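Of the protein chains in this complex, all but one are displayed in their positions.
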Amino acid sequence: MSHFDPVNFRGHFEFFQQNPDWVYLDNAATMHKPTAVLNAITRFYQRNNSNVHRGAHTLSQNATRAFEQARDDIAAFINAKDRQQIIFCSGATAALNQIAFGLMHTVLQPGDRILITALEHHANIVPWQLHCAGFGVTLDIVPLTADNKIDQQAFTRLLALQPKVVSFSHISNVLGHIQPIAQMIQQAKKAGAITVVDGAQGIVHDRIDVQLLDVDFYVWSGHKLYGPTGIGVLYGKTELLEQLKPIFGGGEMISEVQFSHSLFNKLPFRLEAGTPDISGAIGLAAAINWLQKFNTNEIKNYKTMLLKQFYNGLQAIPGLDILSSPVHNAGIVALNVQGEHPADVAELLNQQHVAVRGGQHCAMPFFSQLGLAGAVRFSFAPYNTEVEVATSLQALAQAVEILTA
Amino acid sequence: MSHFDPVNFRGHFEFFQQNPDWVYLDNAATMHKPTAVLNAITRFYQRNNSNVHRGAHTLSQNATRAFEQARDDIAAFINAKDRQQIIFCSGATAALNQIAFGLMHTVLQPGDRILITALEHHANIVPWQLHCAGFGVTLDIVPLTADNKIDQQAFTRLLALQPKVVSFSHISNVLGHIQPIAQMIQQAKKAGAITVVDGAQGIVHDRIDVQLLDVDFYVWSGHKLYGPTGIGVLYGKTELLEQLKPIFGGGEMISEVQFSHSLFNKLPFRLEAGTPDISGAIGLAAAINWLQKFNTNEIKNYKTMLLKQFYNGLQAIPGLDILSSPVHNAGIVALNVQGEHPADVAELLNQQHVAVRGGQHCAMPFFSQLGLAGAVRFSFAPYNTEVEVATSLQALAQAVEILTA
Amino acid sequence: MTLDQLLTDTKPALSQIYSTDLPELSQAKDWQSKYRVLMQLGRKLPAIPEKMKQPSLLVKGCESRAWLMHYYNQHQDQHFFVLDSEARIVKGLMAIMLCLVNGMSNTDLKKFNLAQAFDKLNLKPYLSQSRGSGLNAMMERIKSCCH
Partner (left out) sequence: MTLDQLLTDTKPALSQIYSTDLPELSQAKDWQSKYRVLMQLGRKLPAIPEKMKQPSLLVKGCESRAWLMHYYNQHQDQHFFVLDSEARIVKGLMAIMLCLVNGMSNTDLKKFNLAQAFDKLNLKPYLSQSRGSGLNAMMERIKSCCH
């Protein structure tokens, strides 16, 4: 493993060569893909393309091997005990829906409670409403403290209501705050709850050890982790995966189909109906294998440095409301220009070719509580540079000037 | 549009250059991808990669434009009246599950009936069992005639039971038989049923005009139509799409999220929760745009010619049970060597580098009825050649010789 | 405040925008000046009072919230609109749009093509560059007022 070299790292992304005049700080929405990923996808289609699992010929077996190798790689990446605990799905949203739907039909009963936090992405709110709330399950919400952290005292209090499921994000996609998930998982388990962690942002920031965390479910999307769109991972404890009612029925996920009834296949197949996104899984594994060539801590230190530079720069810009705390932050800064709509700020940055998002970032309930129209979100990745941070600060200063002129 | 030239057509597929000693006749499982598709995917990631819809910056708008252009291209391809009738999902299996789940929660009531046929793929059986049958909806099955065609008299008879939904495949993935869908749709509509067509094989064979067919839902998978894995299309009539309860909740599909409840967004977004498979949609549109450079009828004629050559060759091989009829056939031949297991036959073909499938092809109920362990399936595509047909016939003759020695 | 009053206040604002701001916009040299004009221009449109911003008036499809009110004068076959947006730049762009369609007959509004109109005025970049979706959503809503 070589020393982390930001220039070398950035060189893996053709996107920046194609868009030299842009500063991309929308990494929490989706990340760019290194050449290794694009090559893996193309190579799969050119050499090994075939449908998987359904046996028969060597080409299909080669495709199956490549696909199942992707599962092994991902299992190793998060230290899953067993490869069958890695369920491929189309993304974090699909994974959370599978969990909500799957538990509702087996584990949850009308009258049960589910606990989430006030900082969740819609993907960790709406599935519970859609599949559970309508059937008599109550959704409790952990409120936030004044500095936009999850209120841990309230968390403890709400756990006393004995929720059957506790679901929260590892890292907030709005604020970048890293939640104390190890501790929260322990507490929730002690209260007897099934723990679900939305790792869409978390997996990008740090190495995850699902056995160490002892978490029941951990999910994420490939496209936010240098991988292709259309693929995601649902990790679960075997005994719980086996309790999920599949949300999709179809080929491969059943071992026997009769018109009167069908028998489900074993894991992981019972939760992977239909032809999976074979090239997506292979692309995601390629991303993970590529990423592991770099030292995680060095990457984190580099991102911390960029973040510090950005926060320092913000001090010099008047009239900002900064929502994100700089400590325990994974590299996301949400802010507002006082009295201005975030969409206007984002647009003025866009004019200067700084790509950020202004809005509610799929976290409407959070912003409703704060009474805010949203925020402008700067999200950093290890391929960003100090020069880009400086450019974005200048652009923000310019935007503020225009708005307040 | 140029005259269909098989050599030129095959030249678009790098796979064959990479695998010169293989004859790929497993096209009903998945198809190979022309260079145009692989280039479109790579180009998207290198130039336009960004998340879609969530507004903000120009890069995101470019990605959104490319993604929505894919929707337009697909709408035009099947002559959908309105672009919002094209819902992207992860494949035919996902689409059929969305329909079954979505109707069950709004249109279907316990006591209602659903009509499918005895020739369906598991993807058109299990979703109805999973989402409907358990809730008191009855699944009726149209039986087959002695020559493995859908029994149209029985169809008429079962329509008299007034099913709320009638769902059948356009083309059988086992036998290749083209169903008289225009007529079946008309009949089902007259009986007051919602019509669902599983077009996974149909869309590959012929141009579809959903308005002409007047079908309520038509679904397919991208990977069987020269496109990438992980993407599929759910076409529906607007008023029916609006009646589907979304199977996935999450970002973009809601217009307002509160902890107490959420409001769904309008079509197509309400049925597309989470980050869609952006590159998948773009890849599929590239496949369709590429395909339209060739004349559909010429392609069909060429495939018919290959099929005829194959059927003629089969005459010379002793001891075969041919399940597929050569008329109204889209280029799939299912057969057995008398007294032999299809897996053995497929394996001996595989030894000779002829890639076919032996088994039940996700149509267990069909084979149970016939009392067969399965069949060997040869499925042809326009990139196959006369030489390949000859090779596969020789290989089959050799397999028979070994088995019956 | 009533819809009537808002309509009355909007009219002169729109004609001023049309005669003064649009030319200024096309003469602006750098993007900074252009955006300053846009934002001023948004300010000229009277705001819809908070109390009148019924949920049903909300136009979906914009990252920022926007509202549209409509009045059709049957005798003279003319459509009139009042709109507002939380975001100043969006409101500026919507104001431009509004000065092109306000008072149109049903037939004209039906066949109005926003992209073409912006193109003619050399404003196309504003449409395609950004906020496309919000503006388009507003345009769709305006068109849905036709019969």
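In this document, chain identifiers A, B and C correspond to the written order of the chains, with residue numbering beginning at 1 in each.
Operating definition for what follows: contacts are C-beta pairs under 8 Å (C-beta built on N, C-alpha and C of every residue); 3 or more make two chains touch, one makes a residue touch a chain.
Predicted, not measured: the structure shown is a model, and the values here were computed from it.
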{"item": "Touch partners, limited to displayed chains, of the chain removed from view", "value": "A, B"}
{"item": "Touch with the omitted chain, as defined above, among A:Arg157, A:Lys266 or A:Lys293", "value": "A:Lys266"}
{"item": "Among B:Gly102, B:Gly199, B:Gly250 or B:Gly358, the residue in touch with the chain that has been omitted", "value": "B:Gly358"}
{"item": "Contact partner of the left-out chain, one of B:Val23, B:Leu144 or B:Leu348", "value": "B:Leu348"}
{"item": "Sites on subunit A contacted by the missing partner chain, in the whole complex", "value": "53-58, 61, 64, 255, 265-266"}
{"item": "Those residues of subunit B which, in the complete complex, touch the missing chain", "value": "340-344, 346-348, 350-351, 358-360, 373-374, 398, 402-403, 405"}
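To be clear about the criterion, only the chains that are shown with their structure count from here on.
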{"item": "For subunit A paired with subunit C, centre-to-centre distance based on mean C-alpha positions, whole Å", "value": "38"}
{"item": "Intercentroid distance (Cα basis), subunit C paired with subunit B, Å", "value": "45"}
{"item": "Subunit A and subunit B, separation of their C-alpha mean positions in angstrom", "value": "31"}
{"item": "Residues within subunit C bordering two or more other chains", "value": "62-63, 129-131"}
{"item": "Sites on subunit B at which at least two other chains make contact", "value": "54-58"}
